[in-house]
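In this view, the complex is presented without one of its protein chains, the others remaining in place.
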Amino acid sequence: GSSDQRSETTVVFAASSLVDVLNDLSNDDESAFVRAVMSFASSASLSAQVVDGAPVGLFVSADRQQIDELVAAGYGLSDPRVVARNSLVIAVEAGNPLGIQTLDDLTRSDLLLAVAAPGVPLGEYSEAMLRAADIEVSPVTFEADARAVLAKVVLGEVDAGIVYATDATSTSDVAAVYVPEADAVAIEYFALEITTTPGRSSALLNELLGERGQQALLQRGFVLP
Amino acid sequence: MTLVADVRRRIGSLQLDASFSIDKGETIAVVGPNGAGKTSLVRTIAGLAAVDEGRIAWDEFVWDESGSGVFVSPERRPIGYVFQDHALFEHLSVLDNVAFGLRASGIGRRDARTRARVVLEIVGGLKFEQRMPSELSGGESQTVAIARALATEPKLMLFDEPFAALDTSARAEARRLFVAMANPSMSRILVTHDAVEALTLADRIIAIEDGSIVQIGTPSELLAMPRSHFVAEILGLNALSGQLNGDQLSIGSMSLTVGAHEALDGNVIAIIRPRSVSLHQTRPEGSPRNVWNSSVVAVDRTADRVRVQLGAPLNISVEVTPAGFDALHTEVGADLWASVKASEVAVHPA
Amino acid sequence: MTLVADVRRRIGSLQLDASFSIDKGETIAVVGPNGAGKTSLVRTIAGLAAVDEGRIAWDEFVWDESGSGVFVSPERRPIGYVFQDHALFEHLSVLDNVAFGLRASGIGRRDARTRARVVLEIVGGLKFEQRMPSELSGGESQTVAIARALATEPKLMLFDEPFAALDTSARAEARRLFVAMANPSMSRILVTHDAVEALTLADRIIAIEDGSIVQIGTPSELLAMPRSHFVAEILGLNALSGQLNGDQLSIGSMSLTVGAHEALDGNVIAIIRPRSVSLHQTRPEGSPRNVWNSSVVAVDRTADRVRVQLGAPLNISVEVTPAGFDALHTEVGADLWASVKASEVAVHPA
Amino acid sequence: MTTRARHEQRAPLLLAVLGTLAVIFFVLPLFALAVRVPWSSLVDVLGNEATTEALMLSIITSVITTAIAVIFGVPLAWLLARSTMPGRQMIRAICTLSMVLPPVVAGVALLASLGRRGVVGQLLNDWIGLRLPFTMPAVVIAQLFVAMPFLVLTVESGFARSSTTAEEAARTLGASPWYVFSRVTVPATRSAILAGAVLTWARALGEFGATITFAGNFPGATRTLPIATYLALETNVDDALLISMLMVMLSLVILVALRGRWIGAIGGAR
Partner (left out) sequence: MTTRARHEQRAPLLLAVLGTLAVIFFVLPLFALAVRVPWSSLVDVLGNEATTEALMLSIITSVITTAIAVIFGVPLAWLLARSTMPGRQMIRAICTLSMVLPPVVAGVALLASLGRRGVVGQLLNDWIGLRLPFTMPAVVIAQLFVAMPFLVLTVESGFARSSTTAEEAARTLGASPWYVFSRVTVPATRSAILAGAVLTWARALGEFGATITFAGNFPGATRTLPIATYLALETNVDDALLISMLMVMLSLVILVALRGRWIGAIGGAR
């Protein structure tokens, strides 16, 4: 019956930048992710759901703080593992009509810039990068997540936005401008097996860390740990 | 006594205060000026409002009692109510309006409709059974309201001016029906402004003024001795207040000689029937002891009679035949002579 | 002619078809059975509905013309309308209801209220000027509706049964007012079910049945020769259809001898006044040529007269004095003899 | 020439102008959206099982929500409008507060009460092992909490405006309070109830914040169309817009069909 099926499937909570990778995997008949159910949301609301007893097997997040809190609260089956890395880029309109090449270009007064809000992981990373480069920008908006920043660029409402490299490459509507200052911030995705639903989460984690998973991550622009 | 009512209730600035009772099968008419509290009284009996003080009882059941706090809600009183403004259900067809009470008592749709049709047939509303209330004329809507209240075969029917919007023939028909409907197990309260209705349809009449009952009695009792100007007026009589001194009655500046009466010097009400006054172009000679000069204030003419309203010194209505009126060659504003026999001026203590 | 109306309009299953005109200052009464189309006619004249075909014109202005498509909306017709169901503004006090039309025409609040008070005073509504419509009795509400329509001093007043909810004295007062209000610059249309109102208040009467005008004429013309049963009935006359052959009139199984008349053998309407019929306990001897035996179907009694409804073979109303009635010692269901002089049976072509 | 009956009331100019501006304001974004949507990929998107699953889930849950809202909301509205229970003002205000909460906070409130650690949720969990969050019922609860006040307020205003005369007439005809309610009060207020139901349904259909917080985002169980759209905006804006347009068109059909049936059956000219 359906309850059998339910017990067989494992729920994976993942940061939304991982949507494509995990979808790729679950479309692969030989992958363990075929039987997985994916749930994407902001790290904060996912971890709130974990605390509230959501039947989660594996939690993959870019938010170190949330992961640490879950571990501290005893939700981790084992220590968190880094499964991938990402980096920041400047997303600009396809073809880069304004010729943005460096972080400094973001300070141009006629330029509309979107960044992620302080508090969300991307916002914290962006701020760290700008702080390290000692560059003061005046964004017109502080978006809630990478998706929102990217959407503003895609729709042409802003000229540039700071996003994850994987996001910028996921669509042909924008061009990614790589800046050396991005190397100053290390963006890591942690995977944590959750205690609430122990089961086949280890198989999933192993696959992510193994050949098939790493290949999929590479394909979507992630850097391997 | 089937219904025993002692109703005291405040409505806005009106203090309603009415005690009366009704026998099984009896029909009581309630008359009174606009705003006297007739509708308020009927609503209280129906249970749409409660008495502030007093008691309403039906047979051995108490419906409403201020002392004990007992209150039987309207749906559990065996009543039918024809509202002054009809209050039809706008979302139901005429037929379903009439069937409503039956349906509410648990009768199936088909049976209820069949019985509703019978009632509609009786009141002459079958021809528009399929219409919605918004498609009815004023009189048609009143017909439906009557049928709807009758359909549940209530033990006490409350009619609030049920015939006001009906045309002449529908009204005559409705009155005939009203008489035919009389049955020993149904008591009826009929609010009306129409003297003919009150006098011919009711066993007793209650006259209310300003919230209080001024007179209760059979039609002939009221006709014989109306206790107030309003009662006289609604009955089509002239009632005049004056002081009696021996056989001399003074009303304002006028003095009339009255006929045989008990000794009741002092304030009296004099009743003069409109028919008993004669009108003349010139001062009449002969027997009548009371003759005066007056002017015509208004003339109401129908096929068979003319009602002439006279002005000072005595504001009274006089009824003459059309031929008699034409012979007077008079008109509104003109002067003429009036006379009335002493024996036609009846007096009662005020 | 101030108003020239030729109204053809379909309302549900009713085909309204009425042509008539009204002079300046004239008062026209519209009578007819329930559902005849009186309200519909008045609504069309008010501009709340348009003619399907026809034309309504006021002086040199066309208000509504199907051919040209001209249509003047109600607010630009100089009319006042007293609705059958009053249609007061529930959210405004009585005073502001009356002041509404004045305010709408741009008069300031204070002035409008002052003038509204004057009108309310005239109709006797000043005592409840501060009340809300939901706090009025039926008659009070009608009084306000009249005042509201009068306040704007319209040139054409449309009254839809304006006195139906009024008590006897208020009604008498309202009628007096109605007469007093007559002025050469205001024409009036009065829908009524009351014969006295139609006969005494109107210059001419329009009788409508089933959407069509069956008779237009002055009150005396209608009294002299009612063209239909309904018209006769509303006027309080008996109208009987029969075949005339020489001076013999056959009505069903009855045969009556009629008085002097033009040669009009064939289908006729016979008019018999209720007063001209005499009732007797035993078969009367003497002059009346028409004598027959009948039974009492209904009795309507008022202070001054008793109306007796007779059954087969001739369904007519008879009016006698209370004394005369009492002398008959009769009651509903009893048998008695009736007689009428040949000269009292008037015949008209059907 | 229009077929407008000649006697009908003309729209006051100001009304016509303001109303027309409002129409333009509503039409413009929808038009722009329709232009932007890549209709060519319609077939692909429709073929995507995840999308249709989300669409179905949205339709089912929003309809269930609306039905429950009517069943509980109409009685509540009646109590607020007609009964004389004490503290009525306060209860009314409280019952409409959930509209004002940011939806995400509404979700937190639901977790705090019906979640595993919630005031009541804990009892449910301990006693009957019932765990609401992350299930389809949770979606309905989230939608109800946020959308039902729209029904309550609309219907209450309907009850407040409907005259009580017909109800009184019904009572004198022997109808029990329940019969009066169901056969007189409700039919007389049906246009308000319908309006309230449409508002509730619409609000439920678009609900996002409370749902994702309280019910999570599980395909087939709690991933409603708004959530799917939100996520799709990240990867594939065009798909997201296309899905939305589908939903819009579906709603359009339902709205057009619904309203024509109910409104306008009342009244009539003489």
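By letter and in written order, the chains are A, B, C and D; residue numbering begins at 1 in each of them.
Please note the rule applied: contacts are C-beta pairs under 8 Å (C-beta built on N, C-alpha and C of every residue); 3 or more make two chains touch, one makes a residue touch a chain.
Only a predicted model underlies this, so the values are computations on that prediction, with no experimental measurement involved.
Enquirer: Which is it among C:132, C:225 or C:328 that touches the chain not included here?
Expert: Within the whole complex, the residue contacting the unshown chain is C:132.
Enquirer: Just one of A:32, A:84, A:103 or A:117 touches the chain that is missing; which is it?
Expert: A:117
Enquirer: Just the residue numbers, please: which parts of chain D touch the chain that's not shown?
Expert: Given the touch definition above, chain D has residues 2-5, 8-19, 21-23, 25-33, 35-36, 71-73, 75-76, 78-79, 81-84, 86, 89-106, 108-110, 112-114, 118-120, 144-145, 148-150, 152-154, 156-158, 160-164, 167, 171, 176-178, 180-181, 189, 191-192, 194-195, 198-199, 202-203, 205-206, 208-209, 225-226, 229-230, 233, 237, 240-241, 244, 247-248, 251-252, 255-256, 259-260, 263-264, 266-267 touching the missing chain.
Enquirer: Going by the touch rule given at the top, which residues of chain C touch the chain that is not shown?
Expert: Chain C touches the missing chain through residues 46-48, 73-77, 79-81, 83, 85, 87-92, 100-101, 103-105, 132, 134-135, 148-149, 152, 158.
Enquirer: Mind pulling the chain A residues that touch the left-out chain?
Expert: 42-45, 48, 112, 114, 117, 119-120, 139-144, 148, 151-152, 155-157
Basically, only the chains that are shown with their structure count from here on.
Enquirer: I'd like the Å distance between the centres of chain B and chain D, where a centre is the mean of that chain's Cα atoms.
Expert: Here the centre of chain D sits 54 Å away from the centre of chain B.
Enquirer: Please work out the Cα centroid separation of chain A and chain D, and write it as a whole number of Å.
Expert: About 34 Å, centre to centre.
Enquirer: How many Å are there between the centre of chain A and the centre of chain B, using C-alpha atoms for each centre?
Expert: 87
Enquirer: Among the residues of chain D, which are close enough to touch at least two other chains?
Expert: none
Enquirer: Could you say which residues in chain B touch two or more other chains, in rising order?
Expert: Residues 85, 135 of chain B touch two or more partner chains.
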